[in-house]
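Structure in C-alpha cells, see below.
Apart from one protein chain that is not included, each protein chain of the complex appears where it belongs.
For chain A:
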Amino acid sequence: MEKACIDINELVNVFSNVHGSIYQSDKLNCFYVDFGGKFAKYNCLSLQKLKKVVEQIDIEELLLNTHRADFELVTFNGCEHIYLLNALEIVALKDLLQGTFTMFKLNHLISDCLYRLVV
C-alpha cells in the first residue's frame, strides 16, 4: 500500500527508530508498518505474528553459516507482505516491533490509570 493513499494526520506514531516507524489508525483499528521501503497494513493478530516471526530468526546462524544466503524472507501464512532482509535490517525490524509492543503496554497502563480506573 502506498503512503499517499493514507491520511498520515489520522495516524498515531506508536514507535520509530532510524529504520522505520509503526503507526496506529484509531479509525480503522489497524496498524501501518513503514519499513524497508514498504508501507504495510496489519491488524492486531498479524502484527503479533510478524513480531513472533522476526524474533524467531536465528541471526547468529544467518551470519555464521557460509552455506546459506545472507538474507532472510520474512512473512507468514495469510500475510500479504514479504520482506527480504539482511541481518542488520532484521535487528532493526526486531527493535522496531519490540519498541512498538512496549509502547502498547505503556499505553495500556496509561489508559487504565487515566480512564478506566477513574472514580
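The rule is short, and it goes like this: contacts are C-beta pairs under 8 Å (C-beta built on N, C-alpha and C of every residue); 3 or more make two chains touch, one makes a residue touch a chain; residues count from 1.
Here is the rule we use: contacts and distances are computed from a predicted model.
Chemist: If you had to name the missing chain as UniProt does, which of "Ferritin", "ABC transporter ATP-binding protein", "Helix-turn-helix protein" or "Maltose/maltodextrin transport system permease protein MalG" would it be?
Modeler: The chain we cannot see is, by its UniProt record, "Ferritin".
Chemist: Which one, A:L45, A:L73 or A:V118, makes contact with the chain that was left out?
Modeler: Final answer for the missing-chain contact: A:L45.
Chemist: Considering the entire assembly, which residues of chain A contact the chain that has been omitted?
Modeler: On the chain A side, contact with the omitted chain comes from 12, 14, 24, 26, 29, 31, 44-45, 48, 101, 104, 107-108, 111.
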